[in-house]
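Following this message is one structure expressed as structure tokens.
Removed: one protein chain of the complex. Kept in place: all other protein chains.
Moving on to chain A:
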Amino acid sequence: MNNNRRTFLKAGAAAGAFTLVGFPHIWSKNSSLAYAQGGEIKVGVLFSLTGTTAIIEESLNKATIMAIEEINAAGGVNGMKIVPVIEDPASDPATFAEKARKLVLSDKCVSVFGSYTSASRKAVLPVFEKQENLFWYPTLYEGRECSKNVIYTGAVPNQQQDDFVPWLVEKFGKRWYLIGSNYIYPKEENNYVKKLLAGLGAEVIAEEYVPLGHSEFSSVINKFRSEKPNVIFSTVVGDSVVALHRQYRAAGLDPATMPMASLTTSENEVAAMGGDAAAGHFTSAPYFMVYDSPENKKFVEAYKARWGSDKVTHFVSESSYFQVYLFSQAVAKLAASDIGPLAIRDAVKGEQYKAPQGLVKVEPSNLHCWLRPKVGQAQSDGQFKILKQSADWVEPNPYSAYPDQKCTEEGLKQI
């Protein structure tokens, strides 16, 4: 019986294989022609152009569009043009999901580039997992995700913190004050920094969260004064970060002895708070606008020429830009008839690209990127001064705060 069943299965598999080999048109034509039709490859671009996060997401939209235009101007991918389908999800997670569904199901996009906040990523995730499509997420984020339908090109906690935290401890001291906005991202970053600090023998004197959008920091600053931490590790985001920096400065505190260390304060935030309020504080990121590389020079010049000379580039717009190139390299490896979301995902594994920040690579196991973290100090002219660079690219580990879990090619594994 057992034997019979085995033989039957074998026969079935052989028949299936034969079908695939023998009549390839039945399978490949239907599925692939929808994705690469008439010399065009449709991709979705899903960044908010209105609503509360529109300010930052507009810059990501611009970087994405610019990369697509550059690739098309240089002849496209194997002669095919990339055609962006732009949707505006209006900073609302529910709209994100709805627009993602539209891009995948009705526009038949082969991939979608988009979103900035973790809330919006979580909202679109089920769409891409259920429809077996591919989402490209450019933002640094808290990690702890292991989707097989997302390529993550932003940094995860270990990439931004591993070099940064020991350097700060050595330079400024061991008393750390953790202040963040009250949601998932700061809490996960703090989970990891607490682990690092414990290993370094440093002390967390306070861990505090303020409501999202909070703008009155006088009590917090009062505590800075009385606790006298060596480093203020800030994961405050949005307009709160502007209020925190401006009130810190108004209170007459000195970044030379009590600097704020941030993972989210980019050129964009500095422009919003004014260079005088940002000067002296530190940020760890894979990319700064002033980074000296031929690729970055070209990127910044092209960005200003395309969108206006007063515009700044920052680490999320940079990853929005290079992820389109990773996409085009992966597509270029495929025959036109094979192009599809999962084929692109498999083709992009291990793919390298010389981005403005330096050479980056997609890690095959967890689909995050090997990046090149740097430490920058904000200057009063609104730019950063790069003080330190990681010796080599740093492997992404989305579960760095959870040593018993690991993201592998098969999915999340408990160790």
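Simple rule for what comes next: a contact is a pair of C-beta atoms (placed from the backbone, for glycine too) under 8 Å apart; a residue touches a chain by one contact, two chains touch by 3 or more; residues count from 1.
Assume contacts and distances are computed from a predicted model.
Novice: Could you tell me which of "Outer membrane protein beta-barrel domain-containing protein", "Cu2+-exporting ATPase", "Urea ABC transporter permease subunit UrtB" or "L-serine deaminase" is the UniProt name of the chain missing from the displayed complex?
Specialist: Its UniProt record gives the name "Urea ABC transporter permease subunit UrtB".
Novice: Touch as defined at the start, partner being the missing chain; which of A:A251, A:A305, A:A335 or A:L387 qualifies?
Specialist: If we include the chain that is not displayed, A:A251 is the one touching it.
Novice: Among A:E132, A:E170, A:E203 or A:E216, which one is in touch with the chain left out?
Specialist: A:E216
Novice: Determine which one of A:E129, A:D239 or A:E295 touches the chain that has been left out.
Specialist: A:D239
Novice: Extract the touching residues of chain A with respect to the undisplayed chain.
Specialist: Spelled out for chain A, the touching residues are 52, 54-55, 182, 208-211, 213-216, 218-220, 222-223, 225-226, 239, 242-243, 246-247, 249-252, 271-274, 276-277.
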